[in-house]
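Other chains of the complex are left out, but the ones given are in their true place.
Order of writing sets the chain letters: A and B. Residues in each chain are counted from 1.
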Amino acid sequence: MSIRLTIWNEFRHEKDNQKVKDIYPEGIHEALASYFRKCDDIEVHTATLDEPEHGLTEDVLANTDVLIWWGHRAHDDVEDEIAQRVRRRVNEGMGLVALHSAHFSKPFISLMGTTCNLKWREANDTERLWVTDPSHPIAKGVGDYIEIEAEEMYGEFFDIPKPDSVVFTSWFSGGEVFRSGCTFTRGNGRIFYFRPGHETYPTYYNEQVLHVIKNGVQWVAPTEIKDLNFGNAKPIEKL
Amino acid sequence: MSIRLTIWNEFRHEKDNQKVKDIYPEGIHEALASYFRKCDDIEVHTATLDEPEHGLTEDVLANTDVLIWWGHRAHDDVEDEIAQRVRRRVNEGMGLVALHSAHFSKPFISLMGTTCNLKWREANDTERLWVTDPSHPIAKGVGDYIEIEAEEMYGEFFDIPKPDSVVFTSWFSGGEVFRSGCTFTRGNGRIFYFRPGHETYPTYYNEQVLHVIKNGVQWVAPTEIKDLNFGNAKPIEKL
């Protein structure tokens, strides 16, 4: 059964920052979408901040199995109501792949319950993402590590609840470490946070990075949306 | 060093429900407070919903090491701003002991990121709280289990993120199980959720229940409030 994937992007840097525009002329969402359109069994849809309801209407979300989220400087422009709509859908079973600065997005913070704060530096650090949970499906097809020549640095302490799994842990040439690939479960829904992808680097053309994002999309996709029963319950009959 | 404990209670049932009034004439907070006032090294303060700012001013929270929360039918009357204030303080390091129906309180839900929903039944079920993490400090002094003759039932699925530890798992005579004693970490703060304590039962006079709540208060109390450093970071000098 195919996965209905919605790729959400803030899509602002790409409009007014020439450097970013040069790298992602159609936007980060289109760079990702063009990769996923070539994958079997994935139906690709995109949505961006400046569309009505940020492109995330009830109808769109009801028909989304997995949502990818990229946002950075305009987190506050996301309507609280839309952020809560995303959160509710994750609780119901929609998968979420939160990329890079999505750690500070409203939906992600509301699903974590922490500040999601961290250290950062824009200085062309080399990043090595070491696999720290090799049997996890998200690490499938990855060797000991993935190396990215230049990226923004994110460093610990990363203020998140204890992840279910830390699939990747990053090393940065400037002296930091970071839990770069983290999985969480919230209600019926699965979440994968994946660090790489600052807008001034061509990270979303890196085949290994794209491969991991695809693994993530497949892993957070719901295998079944259970109809959970809550509320007043009868006692066992025979007692 | 002594623990500054604030016991927060909704304090409404006790005013207009005669059955509850008979059990807790001064309110649930006073039943708990009278126990903790006899404990060494604990300074007791109380606060209730109908006080200004629900009794939880910035000043009160700044001088609280551990907050106990009991609420039930008036969760919606808690101001969002006060709920977020509590959440922020937990992220900073204040301990939280969430009792019984506090699973549905605004601060608890916002710290969990899930619906926190569950099954329930008011039918005088017998509850047995089995110790499922015996080396945890919260289980200190408890035998194989604690038995409560009659209580409201709470049943799985309990929609919470995976706890750091499930210290107690309840058995109910009507046929259900429940993760009754759960610990979580959120930022610098520790959380203990403990199930028993429906307002129509004298559960907060049960010595074993009180003992566990005391263990909980001691365990969530911060050992140190770290000054976490976030934001722009310099690279390692020698590289």
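Side notes on the structure shown:
One rule holds in what follows: a residue touches a chain if its C-beta (ideal position, glycine included) is under 8 Å from a C-beta of that chain, and two chains touch if they have at least 3 such contacts.
Predicted, not measured: the structure shown is a model, and the values here were computed from it.
Identical protein chains form the entire complex, numbering 4 copies in the structure file, with 2 of these shown.
Quick note on the criterion: only the chains that are shown with their structure count from here on.
Note: Cα superposition of subunit A onto subunit B, rotation of 180 degrees, nearest 5. Taking each chain's centre as the mean of its C-alpha atoms, subunit A lies 32 Å from subunit B.
Those residues of subunit B whose C-beta lies close enough to touch subunit A in the complex are 87, 91, 110-115, 117-121, 123, 125, 153, 155, 157, 159, 161-162, 164, 173-176, 184-187, 228-236, 239.
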